[in-house]
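All protein chains of the complex are present and in place, except for one that has been dropped.
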Amino acid sequence: MSEFNIKVTNICFSYPDGYEAIKDLSFDIRHGESVGIIGANGAGKSTLLMILMGLMFPICGEITIDGVLITKNTLPKIRQSLGMVFQNPDDQLFLSTVYEDVAFGPRNYKLDEEEVCNRVCDALEMVGISHLKERASFKLSDGEKRLAAIASVLSMQPEALIMDEPTSTLDPKARRRIIQLLNSLHHTKIITSHDLDMILDTCERVIVIKEGRIAADGKTKDLLSDETLLDHCGLEMPLSFQKRRST
Amino acid sequence: MSEFNIKVTNICFSYPDGYEAIKDLSFDIRHGESVGIIGANGAGKSTLLMILMGLMFPICGEITIDGVLITKNTLPKIRQSLGMVFQNPDDQLFLSTVYEDVAFGPRNYKLDEEEVCNRVCDALEMVGISHLKERASFKLSDGEKRLAAIASVLSMQPEALIMDEPTSTLDPKARRRIIQLLNSLHHTKIITSHDLDMILDTCERVIVIKEGRIAADGKTKDLLSDETLLDHCGLEMPLSFQKRRST
Amino acid sequence: MHMADALISPIVGGTMLAASTGVAAYSIKKVQKDLDEKKVPFMGVMGAFVFSAQMINFSIPATGSSGHLGGGMLLAIMLGPYAGFLTMASILLIQALFFGDGGLLAYGCNVWNLGVYTCFLAYPLFLWVTKKGFNSKRIFWGAMVSSLIALQLGAFSVVLETLFSGKTELPFGVFVLLMQPIHLAIGVVEGIVTAVIATFVWKARPEVLEQTANGEPIGSLSIKRILVVILVAAVLIGGSLSWFASENPDGLEWSMEKTAGSTELETEDEIHQALSRIQDKIAILPDYGFSSTNEGDTKPEGVLSNERIGTSISGIVGGFLTLILAIFIGFLIRFFKKKRRVSLKK
Partner (left out) sequence: MSKINNSLYNIRLLDDLAQKESVVHKLHPLIKLLTTLVYLIVVVSFEKYDISALLPLIFYPVLLFSISELPVIPILKRVLFAMPFIIGIGIWNPLFDTQIIIVAGIHIARGWLAFFSLVLKCIFTVTASILLIASTGMGPLSHALRMLKVPKIFILQLTLTYRYLSVLMEEVSKMMRAHSLRAPQQKGIHPAIWGCFCGQLILRTFDRAKRVYDAMSLRGFHGEYPAGNLVKPKVSDFVYFISWSVFFILIRIYNLSDLMGDLFIEVIK
């Protein structure tokens, strides 16, 4: 694996209707770092992730990945090294069975079928849903769908993982499993979530976004225990930091 | 408001493809109680709620609400007293504006327009989104959509509220607001969630479901601090009960 | 192949609107009568599906082009003729309003061209092909044949409606030669796509297709009735359109004569010959035309009145003045509104 740095310089972005979702963001992510991106509903987290993936282009500013500027021409190559899990797993699973869905990525890279099969089985194993291999993806429960979506990205063996709320709708056990999985992977990771406890468990560093701007960027432990900062950004301390209130 | 008891006796249910999602469940819910239904992904929680609402019929066993057995004939009357918030608010908001959506229920009961208007305004007021009255429902943010869906149920003035994961995808602040709303209502409430801290804050009683069967039924505080039980059912203690592990 | 407002005359638009409204009223009656209310949301969401599926392009191998779904046949297959027709009608309304595809005046034409043929003429064909029960082969041929026929009829209607409206000089033969083969190709794509989706649905949810095919009372008797309805409509439309077609050019000439002051009455053909002769002359003697520029009112004899067709000097000058005036007034209003807003803020 090569050095893999993401450098975002002064990007801003407006939706076609003129809504300014991202305003002058800059940060650097070094190879192997895992970074949590948090903020209130509508802060611009998903928008930021889409821009990182080159699904939308910033209006000003630039993004380089591994020194390569993201442009229309460099995209196909860059995307090969990035894997993204969407907020809604239904958007990510479009084939009939779980196996087909997870095999879709590797097959597109023209790997031979044996290699594809290996990768698929590994990925399913990793998220712990090998038993669902032949099930139809649309009949799964919500949580199972999410796990399948994560597997479909892992099978592509990307160098960086970008995940939009990977643990919402998961039951506590599955959530814990994903946390452990994330901690066992040495990829560069960028994760958004409203589950600040999960962020606390998986990310060393946190970027807090408020209305399209960076409100804070620093060590997870420091930021997530700063009650005034969090409150100011429409957030709350992780539940495990909070004392039980009387019910 | 009359006495309003829900009595579920030995129900079981299979999906058309033969999958047995509910196996011999029985429980009673008394008027004014608030009950959390928890369990791992795929345990059968959503299926149970749908059966309670009469959207699907159990294969064996029976459900009586207020002494009336749920059948095709009694359904219209029974539904008038039950309000359900779906897992996905997009399924629940199907008209053009928030106002129209919230007015849909009352209008179907042939109330006159003035009464409809009063109820709509009250419901919007209660969840705190009066300002969104004339907005198009599909352009709201996720959180606002969920609040509108709740209002659309409140406007029917049901005697019981049934909610499927009301706080997923909400940011911590919005989640707190919903919890407060739920605590201020004195309806009979049945709530499913993977957010056990939320259940802890809103429900006195909890029913734990495992693979379509009841694994435990009792006081929330007792069950949610029983680590072996929870672990056995694919769950974990609420985060606020857990000590911070070293990262 | 949506008809546009600009291409039709009010009479053609009105007649077609009346005809389509008739079919729609009948469909609504049918739908309301033997419909479980479940179908209403199903219709709505299916309409949205067809709308969005039209946006999914797929590459057609070896041609470098791409195709997508049209949708009329699919709606009929999934929902049955009456509900399918109504759904198509609402899709077309949304397209007319939001996308300028078709238009409000041409709405009747479009509903007729894209809805009536698919749901009431081609769909019975599909049913007939698959009457011995569904399998992939029958679904394929049923979808293919019915899509081809529906599209050919639709395209032909576009030709007729345009010609009857008298907005284009395209001769009937050329127009037909342009439209039909293109729509043959489109029909093949439509047929394949419809078949693929219908087969998929049949495999995953057989009950959807089967209920629709059995539940809809398009028995032999109803087919006859529908054919009679269509026939009557066709005669009515044909009659009124041909009346209009024969009347309209005369009306046009009449008004031309009136304004041009010429009393000669010529048949269309004679005019045409005369005109082409003059045209030759003009080509040889280019100076000929300049006479009209000397004086706003003088016009070369024998040539159609420039005044009437709005090309006299005053027409041109006035046209420009109108444009400038309109835009000026527009800006003026905006300007004052802005000013007022600013002063209000203060």
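Think of it as A, B and C in the order they're written, each chain with its own count starting at 1.
By our rule, a residue touches a chain if its C-beta (ideal position, glycine included) is under 8 Å from a C-beta of that chain, and two chains touch if they have at least 3 such contacts.
Here the structure is a predicted model, which means the values were calculated and not measured.
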| request: Could you run through the displayed chains and say which ones the absent chain touches? | output: A, B, C
| note | Checked against the full complex, the residue among C:19, C:91 or C:129 that touches the missing chain is C:91
| said: Using the document's contact rule, name the residues of chain A that touch the chain not shown here. | reply: 16-17, 53, 55, 75-77, 79-80, 83-84, 86, 88, 90-92, 94-96, 104-105, 108, 138, 152, 156
| Residues in chain B touching the chain absent from view | 50, 53, 55, 76, 79-80, 82-84, 86, 88, 90-92, 94-97, 100, 103-105, 107-110, 113, 116, 134-139, 152-153, 156
| Positions on chain C where the hidden chain makes contact | 1-2, 4-10, 13, 24-25, 28, 31-32, 35-38, 40-49, 51-53, 55-61, 66, 69, 86-87, 89-91, 93-94, 96-101, 103-105, 162, 166-171, 174, 193, 196-197, 199-201, 204-205, 208, 252, 255, 275-276, 278-279, 282-283, 286, 289-290, 292-293, 296, 300, 303-304, 306-319, 321-323, 326-327, 329-334, 337
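FYI, only the chains that are shown with their structure count from here on.
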| task | Classify the chain contact graph as line, ring, star, complete or other. | result | other
| For chain A superposed on chain B via Cα atoms, how large is the rotation, as a multiple of 5°? | 175
| note | By Cα centroid distance, the chain farthest from chain A is C
| field | Whole-Å separation of chain centres (CA-atom averages), chain A against chain C | value | 47
| request: With chain centres taken as the means of their Cα atoms, state the distance from chain A to chain B in Å. | output: 29
| note | Listed in rising order, chain B residues that touch chain A in their complex are 17, 39-43, 46, 87, 141-143, 165, 168-176, 194, 196-197, 200-201, 221, 230, 234-236, 238-245, 247
